[in-house]
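A single protein chain has been omitted from the complex, and every remaining protein chain is retained in its original position.
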Amino acid sequence: MKRLIALFCTLLLIVGAMPIMGAVAEEKITLTFVEVMTSPERTLVLEEAIKGFEEKFPNIEIELVSPPYETAETKVASMLAVGQDVDIVEMRDNSVAPWINNGFLYALDELVANWEGKDDLVEAALLAGSSIGDATYFIPQYLYVKALMVRTDILEKLGVTEMPVTTDEFLEVCKKITDPEKGQYAFALRGIGAPCKTTDVMWVTEVPEISEDNIYLTKDGTFYMDTPGGKKAVENYYTLFKECCPPDSINWGFNEQINGFVSGTTPFLVQDPDAVGNVSKSLKPEQYTAIPMPLGDSGKRYLDYGYAGLAVAANSEHPEEAFEFIKYMISGEVNARICEFYGALPVSKAAYETSDMFKLPVYKAWADEMEDENTVFTKFPLEDPRFAEYSSTVHLAAIQSYLLGETTADEFIKTCKDFWGY
Amino acid sequence: MVLPVIAVVAFFIFYPLMKGGIIAFQNYNLFNLKDIRFIGFDNFKAIIDNKNVSFVMILMNTIKWTVLSLMFQFLLGFLLAMMLRDPFKGRSVYCGFVFYPWALCGFSIGLIWSWLFNGQFGVINDLLMKAGIISENIGWLSNPDIAMYSVITANVWYGIPYFGIMLLAALQSVPSDLYEAATLDGCGSAQKLFHVTIPYIKPTIVSTVLLRSMWIVNFPDLIYAMTNGGPVNRTHILGTMMINKVYKEFDYGQASAYGVIIMVLLLSYSIAYLKLTKASEDNML
Partner (left out) sequence: MSTKKIRAISYNVFRVFILILFLLFAILPLFWIFITSIKTGEELYSIPLVYWPKNPTFDAYTRLFTYSNFKQYFINSMSVTLSSSLVAMILSVMGGFALSRFRQKKLKGWTELLLYFTQTVPSFMIMLPLFMFFSKLKLVDNLPVLASIYVATVIAFSTLMSRSFFDRIPVSLEEAAKIDGCNMLQSIVYVVLPLTLPGIAAIFCFAFVNIWNELFLAVMLINKSSKYTVPVALNSFISKAGVSWDLMSAGIVVSLLPTMVIFGIGQKYIVAGLTEGGVKG
């Protein structure tokens, strides 16, 4: 019994001593950097970059905090809300609006104005950085733009030599190559994980005059699904799912889409460039490429530029040093290395020169798409607090219900329209 | 002597619980923390009146989840305990292996089973195909009508050890003279089961079932890892809605409201349950 008590006290002491051992006297400045797109491999890439920064700036130490991916944004929001010691935060387009709304982020305009390197950034980057709130609150590190990835080798085998340009051609090709008996389908549906980010971009091209401020509305304020073009897109999508997609794809997330594309089951995939990072691990460059999103009745394709980037916490004690870190991370070589890991488009023009990966033909396809005269950039209403609920819950359930045949196209459109109140 | 326990529970559970309860009545959304204000029952109204996610369906899902999991966990656990009652060589080792699922965390179990049930790469589909029982892959987790049963299967796998252990202990405690007396009276095995065994261990059954059912309701981890409530919200229970409100919609107010609903439900359920089974306090575990 006495031994038990002794053992117990020792254990308590050991456990209690841990925080004391952790605290070290500091003469340097320590910045806390929180990433949100955590994965074990990515953390290593970031740590490498951090080491490089610490060599350049020996008096600054960066501490990396990596919360698990699924819950990271909520974690960061809570950390910022209670005023924990955070200096640099990684943000994503779909979760940054609350942080700006609550005043958690530091306005970077002054620091950006004095930054010579900013001319090196692609135009979309700085535009995005100031697109939410009344100041520049973040600097994107990489951009996401949707394109249509194709398995050229599989399509060749199946007798398709010309790539579809319009949405009607696309649907025809998909129907033609689908053969469920042989396990051959056409399109890697995004079933879960905010499918509206994919479907809206695919559908909106049938509707003319989409507003550049809100992808959901036409320039005169009509909800895009509530138009003949919108309805056509919705119904075509149902046909696409029923006739050209594996039935299981109603449950597919990013991982399953990649697997479908890599295994050849679904040679068409609408995705952001970070899919390339995953796909290139299993496929050779000659086997696939990307083509611009097919054009609908409007003759224009509307793309939103998604992004993830870095911001400075409003109550950081060292905003200038924090911004130094951001500058470093966005500079040519570092930006290239980090983007290579993901495959998303770097924001630094220099990165395209230094990195071999971004010279791959598939990336040229993305560049072509972005510069095409028929491409118009617009955005999702991310500042609207209802977008989180819409994309993750309401739209998800509604579209699954529709594709499974439980509701009609009109009911589906009405659900979406009623939610927004447009 | 009992004060430390009360103190710990009061400090770490009741105090935060009160605060959490208050949040249920507030407009506490991470989107706009400057606007935290008291909004009465609006969160609850929003949950119950939600046009897009039927509250009734979620309640039904929760009940289905709990009742079916409990039933199969209990029945299979009881069967296992009956089989284990008479000692045999290596029984301890066997127990170590057959009871281990309970040592896993709910999240891991969800992941393991989602991998087993995977539509394309899952072992279960593959084995069934090879055995010729099915000709097409079954969408265990993507078919809205089946998904709930897949999730329940994983939960049953997890819960059998609990009942197995509890009931084995209870079975072993039945004095053998009771059985001898019954045999003398001419009882067959089935009668022994229903007239000797079950009445004797009834108190154990009552308390383990009550506790287990409460724990199952508060066990959304597994569903969260396997389907996160999908497809089409058909595997959503109150607990998973609560998790989603926090992590996907950043709305702590409604999440806490879900929590309050869960607690009210469990409280009424336990009171009703206890009254029905008339279990005396002395016999409770």
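Going in written order, the chains are labelled A and B, and every chain counts its residues from 1.
We take it that a contact is a pair of C-beta atoms (placed from the backbone, for glycine too) under 8 Å apart; a residue touches a chain by one contact, two chains touch by 3 or more.
No experiment lies behind these values; they were computed from the predicted model shown.
Only one residue from B:N50, B:N218 or B:T277 touches the chain missing from this view: B:N218.
Of the candidate positions B:F41, B:Y100 or B:F194, contact with the unshown chain belongs to B:Y100.
When the whole complex is considered, the residue among B:L68, B:I165 or B:I223 that touches the unshown chain is B:I165.
Although one chain is hidden here, its contacts on subunit B can still be listed: residues 1-2, 4-6, 8-9, 11-13, 15-17, 19-21, 23, 76, 79-80, 83-84, 92, 94-108, 111-113, 115-116, 120-121, 123, 126, 157, 160, 165-166, 168-170, 172-173, 175, 204, 211, 214-215, 218, 221, 239, 242-243, 246, 252, 255-256, 259-260, 262-263, 266-267, 270, 281-282, 284-285.
Contact residues of subunit A toward the unshown chain are 1, 8, 11-12, 14-16, 18-19, 34, 37-44, 63-71, 75, 78-79, 82-84, 253-256, 258-259, 262-263, 274, 278, 281-282.
We adopt the following convention: only the chains that are shown with their structure count from here on.
Put simply, subunit B touches subunit A in their complex at residues 29-34, 51-53, 119-121, 137, 139, 141-142, 144, 227-228, 230-233, 244, 246-251. Residues of subunit A touching subunit B in their complex: 70-71, 74, 77-78, 81, 95, 97-98, 101-103, 191-192, 246-251, 256, 259, 265, 385, 388-389, 392-394, 396-398, 400-401, 404, 406, 415, 418-419.
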